[in-house]
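As you look at this complex, bear in mind that one protein chain is not there, while each of the others sits in place.
Going by the order they are written in, the chains are A and B; count residues from 1 in each one.
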Amino acid sequence: MSVTDTHSGRQAMSEASPRIRVPYANLKRLLTVYVAVLLFVLYLPLGVVALLSFSETGSISFPMGEPTVRWYGEVATNNTLLASLGRSLLIGSLSATIATLIALLLGLAFRHDTKLKPYALGLILLPLLLPGVVGGAVLFVFFGLLGVKNGLWTTVLPAHIVYVLPFAFLTLSPRLKGFNRTIEEAAVDLGARPAMVFTRVVWPIVKPAVFATSLFAFTLSFDEFIRTLFVTGFDRTVPVLFWVTVTEQGAPYLPAMAVIIMLISIAASAVAFLLDSKKK
Amino acid sequence: MPAPRTPKPFPGIRPFGNPLLLMAPGLVFLLCIGLAPVILTVVLSFWRSSIFGTTPDFQFGNYARILAEPVYWQLLVHTLRVALVTTLACLVIGYPLAWFLSTRPNRTKVIWLIAIFVPFWISYVVRTFAWLPILGVNGLINSTLIRIGVIDAPLDWLLYTSGTTYLGLVYVYILFMTLPIYLSLQRLDPLVISAAADLGARPSSILRRVILPLTLPGVLSGSLMVFLLSISAYVTPRLLGGPSGVMFGTIVADQFLTSNNWAFGAALATSLMLVIILVLSLMAMIPPVRRAMLSN
Partner (left out) sequence: MKSFNLDRRQFLAGSAGLVATSMAAPAGVLAQSQSISALMPGVLLPESLRGPAEAATGAAIENLPYVSPTDTVAKLLAPGAQGRYDLINNMMNFVTEPLMAADALQPLDLSKVPNWDQLSPYWQSQAVMKDGEVYMIPCMWAYDSVLYNKDFIPEDDEVTQSWGVMFDDRYAGRIAPRDDAYQMITLTALHLGVEEPATMSRSDIKEIQAFLISKKANFRTLWSSFGEAVNLMSSQEVWAMVGWMPMRLALQKQGMNVTNNWPSEGLMTFQNGLFIPKGSQKTDLAHAAANFFISQEYASELAKLMDYGVTNEAVINGFSQETIDRVGYDIFDRGVKTYPYTWPAEMDAWIEAWNSFKVA
């Protein structure tokens, strides 16, 4: 599962983890209750959104009247959501692919000892240390002064790549350094050229990590909002569409829209998760 | 974590590829789209902006305005407080959760992890908005409490107060704290704990002297994430904060998206960057934090 091992870059769930003993038995019970309450709070808003998606009244509030499915019908016939979903999927997969590719090259470079490394690392981590609003503002200024017109390909895609790149690098680079290089060395010893070493030795080893990284990069891009808000043009991504729907339209079909996106992301993540865990 | 000293391994055969060529695409991209915008923003912060446009005359007017108008100071202090309290709250709430996750048996661990993750697969705009029908005057909580007779009149303070902002922030960012702590708990060697227990350490001192120090890297990276996310919060204070739902991030965003005072917005953004650098360097001066950072 990609999301679990992003921030440290270590494998989390694949390794067997012996249980840590909790000293007090009643603390254990307390902890269970605590987690149950927490889960309830975590799920409460989702439940409410799902509930309100069947509300009869035109406003997103209680009381909600007789249950109805008409908002789902409205969302299904309204192609702005579908168009936004398409855009988010496209931007997500493109930025994930490009960022992972760049991160892979950077990771391979980082296996060497060069004086450039600390500077390069600073440059790579910079976007990570900029808070969202600042990250959006600097791009807004940059594209504005250059006269680049806001759009999906002109501004949103570069903004997403620069946002997900540090995460991709941090996830991927430890895997590139971490694996046993004996095989690689043996291949070189036997006369393999660099291209062959990469395709026949390194790539098969790092492939799962590359796959996991791009998946993680995709989820980051898919939910990116604040930077996108700064550089978005007319073509909205899903989070921006949600924002516009909440604030400008207050559209009664918002909960239905959210439920549909919710189901799609859960299904997609579940599939990815299953694929990923099958591999291990 | 003080790493045990190991003898330097045989350096081996050089990895393939020219490091400069391999780095080139990434570095060029980051220089252009990562660093250049930041530099440009800092430069712009010395320009002059009015409603009639932005002109490149070098001056300190924007910073003078930030320093002279108490409103920006108050806002900065307020925002730092919100970010710190949110980070602490996430830590206090997230640590036990991470502990719980890391102590699940392997077969059910995956299920627990998914259960925690699912709410975070939904756009945080929606997750934040969803609190309105829950906490409102006619919301779920008020109507339930009135129906079961606990209260007669709706509780107004549930929504549009600073408490609501904290709730919203902790709700959307708790995972960013839980996850790194969980990962560092995963890496914790249970033998260390057994050893401490065998040597007669009481549970409370095991927690304080063994577990907490060893999970400090996770705590730090989680705190850093939550701090950076909440210091520039935009959606949550705007939707849930009520008449005082303003933070530094909303003011910065307003300069660009609403009042279009670019130069002043750039100065505010630069100030925020400076404050963050300052806070992080202050934190790095605390010895245990410094050690954990270096070992990471």
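Heads up, the rule we're going with is that a contact is a pair of C-beta atoms (placed from the backbone, for glycine too) under 8 Å apart; a residue touches a chain by one contact, two chains touch by 3 or more.
Here the structure is a predicted model, which is why all the values come from computation and not from measurement.
Novice: Among B:Gly136, B:Gly168, B:Gly222 or B:Gly249, exactly one should touch the missing chain; which is it?
Specialist: Of the candidates B:Gly136, B:Gly168, B:Gly222 or B:Gly249, B:Gly136 is in touch with the missing chain.
Novice: Could you tell me which of A:Gly47, A:Gly122, A:Pro194 or A:Gly250 touches the chain that is not displayed?
Specialist: Of the listed residues, the one touching the omitted chain is A:Gly250.
Novice: With the missing chain put back, one of B:Pro56, B:Pro190 or B:Pro288 would touch it. Which one?
Specialist: If we include the chain that is not displayed, B:Pro56 is the one touching it.
Novice: Taking the full complex into account, what residues of chain A touch the chain not shown?
Specialist: 57-62, 142-154, 157-158, 232-234, 244-251
Novice: Mind pulling the chain B residues that touch the left-out chain?
Specialist: 28-29, 31-33, 36, 50-56, 69-71, 74-75, 78, 132-133, 136-138, 156, 159-160, 238, 241-246, 251, 257-262
By our rule, only the chains that are shown with their structure count from here on.
Novice: Roughly how many whole angstrom separate the Cα centroids of chain A and chain B?
Specialist: So the centroids are 16 Å from each other.
Novice: Give every residue of chain A touching chain B within the complex, in rising order.
Specialist: 1, 3-8, 10, 12-13, 15-24, 31-32, 34-35, 38-39, 41-46, 48-49, 52, 60-63, 102-103, 105-106, 108-112, 114, 116, 120, 123-124, 126-127, 129-134, 136-142, 144-145, 158-159, 161-162, 165, 181, 184-185, 188-189, 194, 197-198, 219, 223, 225-226, 229-230, 238-239, 242-243, 246, 254, 258, 261-262, 265-266, 269-270, 273, 277
Novice: In their shared complex, at which residues does chain B touch chain A?
Specialist: The contact residues of chain B facing chain A are 12-17, 19-20, 22-23, 25-27, 29-31, 33-38, 40-41, 44, 93, 96-97, 99-100, 102-103, 105-106, 109-110, 113-119, 121-127, 129-134, 136, 138-140, 143, 171, 179-180, 182-188, 190, 193-194, 197, 203, 206, 217-218, 221-222, 225, 228-229, 231-232, 234-235, 239, 249, 252-253, 256-257, 262, 265-266, 269, 272-273, 276.
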